[in-house]
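One protein chain omitted, others in place.
This part shows chain A:
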Amino acid sequence: MNANTPRDEQDAQLLSRTARDLPSGRHQFHKERLMAQIHEQVQQSRRDERTAAPAVPAAPAKARRLRLPRPAITLPAMAFGLSAVIVAGVVTLGGGDGVRESGVATGPALTTDIGTATTKGVPQLLDQISLAAAEGDHPTVRAGQYIYIESVLADTHVRTVDDRSSLVGQELHKRQMWESADGVEGWLIDPAVNDSSEGETLTLPDEQGNTPKAHLGSPSYDYLAKLTTDPDALLAKIYKETEGQGNTPDQQAFSTIGDLLSESYPPPELYSALFETAAKIPGVVVVDDAVDAAGRHGVAVARLDETSGQREEWIFDKKTHVYLGARNVQVKPLKEEGILIKPGTVNFTMAIKNRAVVDGMKETPSAPAPSQAG
């Protein structure tokens, strides 16, 4: 059925030649585990049939949300995920095709007024922001301490149910993240991601014993502390290490810096340098008015991704020039899968509510950790 032109062959090779085997021993490990779980379920359902034959109603499929652990999840977390599958297997037999919804309610797509963009005053604004950043209160993080970042966020995405796609917006929700200075230990509470209200571990290494190394796209505090604060050197490093990523090198450089500003807590020298670096990227504009996820109005430093028609905006307080949050706004219409993403659609929005250094995981600046203080 597939017409195989040479170009198709090329496309196919692009993907199929990336295939790998499972790490050694993992095939057998998972097979044994699968067989054990199936066996256990068979036993369980036999017991159930004996004890409560008529009393199993068609349990609501919605009540049971199956979620997989996120990347970099440890073995216990994975075991939890799998045991959840077992339980659900008993409860929701025949309960759908495996498509599940997130733990956050959705509604209509998020929208906003598109602010007016200009290249005028970009260097001046970034200068002021950089100065404000250097003055900010950025305590150093000692070994054994954790960076705590609390934000609120929401996104708009295309949801496909039974081949009918629609654009839906997530309800604004709180997200809390803890990360050790070396980036190895972490905890995340985000209802859009987690199975349980307790959250889930981000602690590394993963179950294969790999400790991923911090890099620009996934930096730890220690990594950021060692990064150069010379804007030219930093920019060169960003272009070099993100080569081939994103839609264009300039947009990717801008996004990379944007990510370093959002859910991370860079040391003051670097924080300040990041803005001087951004000022050197072609195509950066100032947007006169932008609202963060918490409803705070500010001025934005932004860049339009011309491929996607989306503008990434970093939002700052108009007076103090403190970083408030970020969002991604559709400024040119984009039609995908028959769904029109209109200008003014907010694809993603986020506001930083609190950044702090705390002594324990799951500890917030106002409340000590539930169990493991210190």
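As a working rule, contacts are C-beta pairs under 8 Å (C-beta built on N, C-alpha and C of every residue); 3 or more make two chains touch, one makes a residue touch a chain; residues count from 1.
What we mean here is this: contacts and distances are computed from a predicted model.
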**Fill in**
Matching the hidden chain's UniProt record against "Cu-processing system permease protein", "RNA polymerase subunit sigma", "Ferric reductase-like transmembrane domain-containing protein" or "ATP synthase subunit a" returns "RNA polymerase subunit sigma"
**Request:** Taking the full complex into account, find the residue in A:His215, A:His297 or A:Lys318 that is in contact with the omitted chain.
**Result:** A:His215
**Item:** Option touching the unshown chain, where A:Asp155, A:Glu179, A:Asp292 or A:Glu363 are the choices
**Value:** A:Asp155
**Message:** Among A:Pro108, A:Gly144 or A:Pro282, which one touches the chain that has been omitted from the display?
**Reply:** A:Pro282
**Item:** On chain A, residues whose C-beta touches the chain left out of the figure
**Value:** 1-2, 7-8, 11-12, 14-23, 26-27, 30-31, 33-35, 37-39, 41-42, 66-73, 78, 81-82, 85-86, 88-89, 93-94, 97-100, 102, 114-119, 155, 157-158, 160, 162-163, 165, 192, 206-208, 210, 212-213, 215-218, 241-242, 244-250, 252, 259, 282-283, 285, 302, 304, 306-307, 309, 311, 328, 331-334, 336-337, 343, 347-348
